[in-house]
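A short worksheet on the structure shown next.
Here the complex is missing one protein chain, while the rest keep their positions.
Now for subunit A:
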């Protein structure tokens, strides 16, 4: 789509992944450019989170090649700010918001970590950016779902990442909070690449630049639209439903390419 040559942030080539003999991804290709703001959509169990974890080197594909900033993700994952799903962490863990954000300052190749003045300054900036500095001494358990999510984003930002990968960041956030969150992300996107797994198709038209639909195979569409192919791939719902307002988006006609048969 884009005529200007852009630098590549991440790519997958022929990547397959199985979980307990169940094929989750099959021969998937992807090229994510720097400064893209990509939404990953698709049905539950379709491989959205798996895709993210493969890009970060947390899961190893059965076959295929993964590059993150030109190298294997084991070497470059620390350049990405990762915002995992909220349900992942132990909710009652005794930790303050500030200490969570400081974890974003941990670096590879160093043990016996101590946080320096720079680390504290970066954590303060990140918390401030997410408007969570006043809550820094609260236990994570005392924060609302939306506040916790902001702390996780601040933790990801504290390392000054080149990209931000978020896994369903709005799952426990109310509608107001969602709009807030996405406008924050839009600001951040002026400097860094953003990849966000979402169920929320509302965000597509107003914030993102491209849409990645995953359901065992993958379609990457370089515009903030859901195409009929994606609907066939992702939701198996007839395109006519769109007319009834389930998805407030433009539907593109068939635009050629391998997935439009």
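Note that contacts are C-beta pairs under 8 Å (C-beta built on N, C-alpha and C of every residue); 3 or more make two chains touch, one makes a residue touch a chain; residues count from 1.
Keep in mind that, in the parts below, contacts and distances are computed from a predicted model.
Engineer: One chain is missing here; what is its name in UniProt, given the choices "YeeE/YedE family protein", "Heme exporter protein B", "Zinc transport system permease protein" or "MoaD/ThiS family protein"?
Structural biologist: Matching the unshown chain against "YeeE/YedE family protein", "Heme exporter protein B", "Zinc transport system permease protein" or "MoaD/ThiS family protein" yields "Zinc transport system permease protein".
Engineer: Provide the residue numbers of subunit A that touch the chain removed from this figure.
Structural biologist: Output for subunit A: 53, 56-58, 77-78, 80, 82, 84, 88-90, 92-96, 99-100, 103-104, 106-109, 111-115, 137, 139, 155, 159.
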